[in-house]
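With one protein chain withheld, the remaining protein chains of the complex are depicted in position.
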Amino acid sequence: MSNWQQKVRLKPRQRGFHLIDSELLSQLPKLHECNIGVLHLFIQHSSASLTINENADPTVRVDMESHFNKFVPENASYYRHTYEGPDDMPAHIKASTLGSSVSIPVNSGQLLLGTWQGVYLGEHRDHGGSRNIVATYVGS
Amino acid sequence: MSNWQQKVRLKPRQRGFHLIDSELLSQLPKLHECNIGVLHLFIQHSSASLTINENADPTVRVDMESHFNKFVPENASYYRHTYEGPDDMPAHIKASTLGSSVSIPVNSGQLLLGTWQGVYLGEHRDHGGSRNIVATYVGS
Partner (left out) sequence: MSNWQQKVRLKPRQRGFHLIDSELLSQLPKLHECNIGVLHLFIQHSSASLTINENADPTVRVDMESHFNKFVPENASYYRHTYEGPDDMPAHIKASTLGSSVSIPVNSGQLLLGTWQGVYLGEHRDHGGSRNIVATYVGS
């Protein structure tokens, strides 16, 4: 199969890190027809992020949230962009620190993630709502 | 249109975060002929970065600069790479934290950025000068 592109709308999730492999893959059946290439996942928001991390122990996601809340604090004295609430500016900083996209190698219809890797949504707003992802496959 | 590649030279900017969508896109007219694929933007420097974030309120860029200056401090006691000045080593750390490239889905000649997303240059040196970007389109 050649290049293709598809939008995926994620269900709303609470603030924190969430494993989204199942929800994503169930909506991308064309992946099974792909041979060699890269799947590019892009989140169309500046206050949420995509990253790849450990897929087994939920406490990793809890600790990620604790860490980024400490090192990207709310209510920092130097913030000027504050009118959407204390979670607003930290969400933008987390989005750039973690990134708006991940790209994953594909072979014979499968994502070549490592055994312990999964795709995380970083939901950085208190009430982010549903999030839009654009999935683009480039390859053969 | 098939794969293409083009170099873009950005005008010099002062230290901080800058929205560069207009300057970039005005130099990439071939994008309008692209159908489905990914635009990959790569900055050829280890003391500047590319990231995607909020495109409307300039205080977001100001707050990003304040945040990264605090959490990637100048003159840390443990720095050994110091001979190019206090902005040198922090610039390298910021470059890796934020990243050297962004990739953006393309459809029918348009970047599929979200409504509130834009491309930022992170200029992490006090006098970085002009910066080189390689734009590569892969897709159809």
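Order as written gives the chain letters A and B; numbering starts at 1 within each chain.
The working rule: a residue touches a chain if its C-beta (ideal position, glycine included) is under 8 Å from a C-beta of that chain, and two chains touch if they have at least 3 such contacts.
Predicted, not measured: the structure shown is a model, and the values here were computed from it.
Using the definition of touch stated at the top, determine which of B:L25, B:V62 or B:I93 touches the missing chain.
Answer from the full complex: B:I93 touches the omitted chain.
Taking the full complex into account, find the residue in A:Q6, A:T82, A:Q117 or A:N132 that is in contact with the omitted chain.
Counting the whole complex, the residue in contact with the absent chain is A:Q117.
Please output the residues of chain B touching the missing chain, sorted low to high.
Interface residues of chain B facing the absent chain: 2-5, 40, 42-47, 71-72, 76, 78-81, 89, 92-93, 95-97, 99-101, 103, 132, 134, 136, 138.
By the contact criterion defined above, which parts of chain A meet the unshown chain? Give residue numbers in ascending order.
36-38, 51-55, 57, 59-60, 62-64, 66-67, 70-71, 97-99, 102-107, 112-117, 120, 138-140
Just so it is clear, only the chains that are shown with their structure count from here on.
Please work out the Cα centroid separation of chain A and chain B, and write it as a whole number of Å.
One centre to the other, that is 20 Å.
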